[in-house]
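Note that one protein chain of the assembly has been removed; the remaining protein chains are unaltered in position.
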Amino acid sequence: MEKQLKILKYSDLSKLIEKFRSQGFPVLAPVRKGKVVEIEQVQSLDEIALDVLLSTQSAKKAAFPKVEKVLEYTLEKSGTKQFPVDPADYKETILFGVRPCDASGFKSLDAIFGEEPKDQFYLEKKEKSTIISFSCPVSDEYCFCTSVGGGPGNTAGSDLQFTGISKDEILVEILTEKGEKLAATFADLLTDAAKDIDKSKFLADVKVVFDVDGVVEKTTASFNNSALWLEQSLRCIGCGACAFVCPTCACFDFQDEQNTKKGVRLRLWDSCGFSLFTLHTSGHNPREVQSQRWRQRIMHKFAYMPEQLHVVGCEGCGRCSRACPVDMNIKEHLTAIGEMVKV
Amino acid sequence: MQEFEPKIVAFVCNWCTYAGADLTGTSRIKYSANVKIIRFPCTGRIDFMILMKAFENGADGIIVSGCHPNDCHYSTGNFHARRRWIVFRNLLNFSGIDTERIQFSWVSAAEGFKWADVVNNTVKKIREIGPYENYNKIAVSTLFKEEGATNE
Partner (left out) sequence: MSDLIKKVTALLNDKTINAFIGYEKGSADRIRATFIRNEDQAQKLILNASCTQNLAGYLLKHEVKKLGKLGILANVAALRSIMQLASEFQIKDGEVYVLFANADGSLTEFTDFKSIEAFLETTDTGIKSEEQEMIAKLEAMTVNERWLFWNKEFEKCIKCYACRAACPMCYCHRCTTDVNQPQWIPVASHELGNLDYHLMRAMHLAGRCVNCGECATACPMDIPLNLLTYQLISPIKATFGATAGMKADAVYALSTYKPDDKENFII
């Protein structure tokens, strides 16, 4: 559909949240909790931290939460009875105040979970989420969205995008039909915008640091370059912080929890950084050391996903680098791969 | 409203307290039926995580009991256990878990009366404190929907 431009007043934002709440939509938005910023359900505008650059975790949990029940069962004499969770029961949700990299991160997840057999738990939740992203007026040294095809005002994946264009006014871009439907519910707060507004003036300047095609090509050719992966990952301590804050990491694990009568099947986040991730029952571990796990992380995003799903599995948000306890900076490592002369 | 019946799990060693509890029975001493006894080879074997499992599965109180110091069948199991409990109690208390709900005791094979007292007093205490709401809120069972609410 054709993009529509509207203007919303900052002073009307709290009315907006109220409208969403009164229609019964849960609103998920960034909330400050000490030093971390979480994406959580909010009741009013005061709770929302709109001034933060990025939430600590990505917005993926709206459609792919850290713990998700997919099945209940009872253990009876006659056998096991199953009660699957019905994705149709999920609620329409509004994801408010996330960044363009969060919104576009869903594109990668869509590609992964949309493969056959389709993952209804994710897809249904995603389908029922309307994403209102806020473009970025500032960035920091960890950001590199422009190097992986995104940008501070990237609209991919967003249904509506808000950009602050003055102290009082927000430019509202209505991007999808879902967005249009939602915008209709607060049309009284919107006025028409001038056609010639140059949004780019209000966006952060994020420098391009590497050529993504070059990085993809070189990463793809570097599977056997164990020296490269070792050198990059000596510092890596093998936790899962990077994967868990990443907007595109989609690996998961299933666990059953039960007592003698009942049980539930849970889907949980998993990370290729863990040694347990590939450990076989036999005791053999095909990714025995951390450098191989680091290779997997980079290759999955920059070789396998481009090859199989035609998307780069990275949005350049830099969350992994910020969250990393030992300062593994992905922007730096990718730049180094891009600059390699010999692969 | 029905009176609250505390669920108590007792982790006891094979050589002293279990035999002591046996003596309670053979001596026809009556004691509270709220306790479920689980026999271990030695208090030294009773890992702290086993106690946590009891709370997770709905216990309101726990009794841990074994041989008196110097009486351990394996010489030192109860000495090691004692150190572990000292530290574990500290940790539980600091983490906000009510240590009132865990009763540690030494009950020998000859102390049938003492066992009855330990159980009765613990049940009485837990009955006063009430169900372990905090833990019940996060227990394993909370993952299941209410009975009948499943979409069969």
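The chains carry the letters A and B, assigned in the order they are written, with residues numbered from 1 in each.
Here is the rule we go by: a contact is a pair of C-beta atoms (placed from the backbone, for glycine too) under 8 Å apart; a residue touches a chain by one contact, two chains touch by 3 or more.
Given the structure is predicted, the values throughout are model-derived calculations rather than measurements.
Student: May I ask which residue of A:V138, A:V208 or A:V326 touches the chain that does not appear here?
Tutor: Result: among the candidates, A:V326 touches the missing chain.
Student: Just name the one of A:E38, A:E92 or A:E169 that touches the chain not displayed here.
Tutor: Looking across A:E38, A:E92 or A:E169, the contact with the absent chain belongs to A:E38.
Student: Applying the definition given at the start, please give the residues of chain A touching the unseen chain.
Tutor: On the chain A side, contact with the omitted chain comes from 33-36, 38, 56-57, 66-67, 140-142, 230, 233-235, 237-241, 243-245, 253, 255, 257, 266, 268-269, 271, 274, 276, 289-291, 321, 323, 325-327, 329, 332.
Student: What does the interface between chain B and the hidden chain look like in terms of residue numbers?
Tutor: 48-49, 52-53, 56, 69-70, 76, 79-80, 82-99, 103-106, 118, 134, 137-140, 143
The rule is short, and it goes like this: only the chains that are shown with their structure count from here on.
Student: Per the contact definition, I'd like the list of chain A residues that touch chain B in the complex.
Tutor: Its residues touching chain B are 69, 72, 81, 83-84, 86, 89, 257-259, 262, 264, 266.
Student: Name, in rising order, each residue of chain B that touches chain A in their complex.
Tutor: Chain B reaches chain A through residues 57, 140-141, 143-145, 150-152.
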